[in-house]
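A quick write-up on the structure given underneath.
Removed: one protein chain of the complex. Kept in place: all other protein chains.
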Amino acid sequence: MLQVNNLSVRFRTKTGLVEAVTDTTFSLSAGEVLGIAGESGCGKTTAALSIMKLLPKNGFVEKGEILFEGEDMAKKSEEEMRGIRWKRISIIFQGAMNALNPVQNVEDQIAEPMLLHEKVEKNVAYERARKLLEEVGIDKRRGKEYPHEFSGGMRQRVMIAMALACDPSLVIADEPVTALDVMVQAQILELLKRLQREHRLSIILITHDLSVLAETCNNALIMYAGRVCEYGTTEDIFYHPTHPYTKRLISAFPNIEKEKVFVEGIAGDPPNLLSLPPGCPFAPRCSESRELCRKELPALYRLSGGHHVACHRW
Amino acid sequence: MKRERIELYKKKAKNTWNLYKASTMGMIGLFILISFIIVALFAPWLEPYDPYKIGEQKDIMKPPTREHLFGTDELGRDILSGVIIGSRVSLLVGLFATLISMVIGSIVGLLSGFYGKTIDAILMRITDIFLVIPFLPLMIVLAALLGPSLWNIIFVIGIDGWPSTARVVRSQVLSIKERQFILRLRALGASDYRIMMKHISPNIFSLIFANTILTIAVSILSEAVLSFLGLGDPLHISWGTQLHFAFESGAAGLGAYWYLLPPGIAIVLVVLGFTLMGYAFDEILNPKLRER
Partner (left out) sequence: MLPATGGRMTFLDVQNLSVSFSSQGFIDMLLKRQKTVSAVDGINLLIQKGEILCLVGESGCGKTTCGKAILGLVEYDGSVIREGKNIATFTKKEKKVLRTKMQIIFQDPYESLNPKHTIFDIVAEPLEIHYDLSEKEKEEKVIDALEDVGLRPASEFLYRYPHELSGGQRQRVVIAGALILDPEFIVADEPVSMLDVSIRAEILKLMLEFRGKKNLTYLFITHDLSLAWVISDRIAIMYLGKILEIGPSERVIKNPKNPYTKALISVIPIPDPHVAHEKILLRGEPPDPSHIPSGCRFHPRCPFAFDRCREEEPLLQDVEEGHLAACHLIGAIQ
């Protein structure tokens, strides 16, 4: 239902043109959870925001197509997007807990998108809002309370309820559990999985935490410096990691079910998106790099089925 | 090594200057101020006549002529010379009064914010008392008690100004105090004095600087007001005293615009100059304001 082809997004800054996302291709089928993983600056959030055309003023889609249910989002006008946002695609922002309006009670905030986007009666909207609160595990009697009266985890649940207000088909969750304690994190992830099943949602989960991705997603896209490194099902990525970055990234996350092994890091500095070296952006830090890697960009190569990798070793 | 550090400072100064140059308002302000400062410094050489010299009967309240570019006042004195020499008083009072209020205000704000608890409570109550005391009545009382001298004016304006500086500094200190690098310094064993001087001060410097520029503008205005009301030093010509005598001698009724406008415009220009400068510095020191 979502097909992104050769997406390139740029940001105009005082110091130059930032190549936030370059030549990125991926797809999402209905009812699936796609995880986009990478470290800060890899372009995952930018790629997701461009699907909803929520880029900041100095950002623009240089090229590529974003086909959502057959229509190219990249070509849509702002007005058309307004009809799509929240109704068909909604988003749970990073640091969502602070994205709530402190002077509006939670019930109002969940009902608001419904009243704005759909022609429903006020009491119908509020009924649905209360029902959503219950679905996300909050007692509906707390609807009249204000955000500051809830804990971090509960506020995140409110954000999720808001995202589901207009019954979208695609939900983008940008680091939904990053700032939460591990137990609350587990609760929220369970909630997301349950909601996804019950509402038959398609979800794009953006995260830097590969363990979270492994547990919640069907497919995974690993990004580095705005480009795709590896793409496939989570089994492909975790059992047959091919790209050197993917391999190193996985080893940075401890696995308590296995033997105790010290976490691995990657030497060197994160890439500078203002002046990327020619060739593969990971080459400076790659232990398996060769001459070619520094000169030429690797193309996305299909290994098997849906498993793709962008590396000169293939 | 020392050389690198000097290079570093030179680079920083150059950067700041470049940023300042980019602000048109800042440059206009700077131009205005430099002009006035030059006038004040070289006043005795610039003035065409002795501003205090009383003129002859025929030269009283005369409109601008070639001999007297700004005309004469009710005592036959040349007004242009008066404006020129008046710049000294206005600027000096502004500078010194600001110095007093910035020094007292910064120290109080720093100690209050840093130590908190009892010291804060005491200092803030004192600050509140001073904030509440009305400016003009205080000046009137002091003038009555101590006589209207220049130093009294400087003193009163300074005393009036320090509380607001203290509050601003205090709130900034409070927010810096809680930052992690300060806690780290405590863990390293840094003394209170070291933390206040080496760490908190540089971080509130830009705030104090911007505040100072605006305070100078306000002080100059305050002096003008006081002198205009007759509370100023009658022995020294300032723009405020010129305006005072202008009104006293009925210049408004006589339509003697040449007497009223020059000192008034001078005040406006100088205050404008400082305000524009303050604006430009605010933009430099507060990068967030730049992105517009």
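Each chain carries a letter (A and B) given by its place in the written order, and its residues are counted from 1.
In this section, contacts are C-beta pairs under 8 Å (C-beta built on N, C-alpha and C of every residue); 3 or more make two chains touch, one makes a residue touch a chain.
These numbers were taken from a predicted model, which means no experiment stands behind them.
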Listed residues A:Glu62, A:Asp167 or A:Glu215, member touching the removed chain: A:Glu215
Option from B:Lys10, B:Lys53 or B:Arg184 whose C-beta touches the chain left out: B:Arg184
On subunit A, residues whose C-beta touches the chain left out of the figure: 39-40, 151, 153-154, 181-187, 190, 208-212, 214-215, 234-235, 238-239, 248-250, 252-257, 260-267, 269-270
For subunit B, residues in touch with the removed chain: 1-2, 4-5, 7-8, 179-181, 183-191, 194, 198-199, 202-203
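To be clear about the criterion, only the chains that are shown with their structure count from here on.
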Distance between the centres, which are taken as Cα means, of subunit B and subunit A, whole angstrom: 54
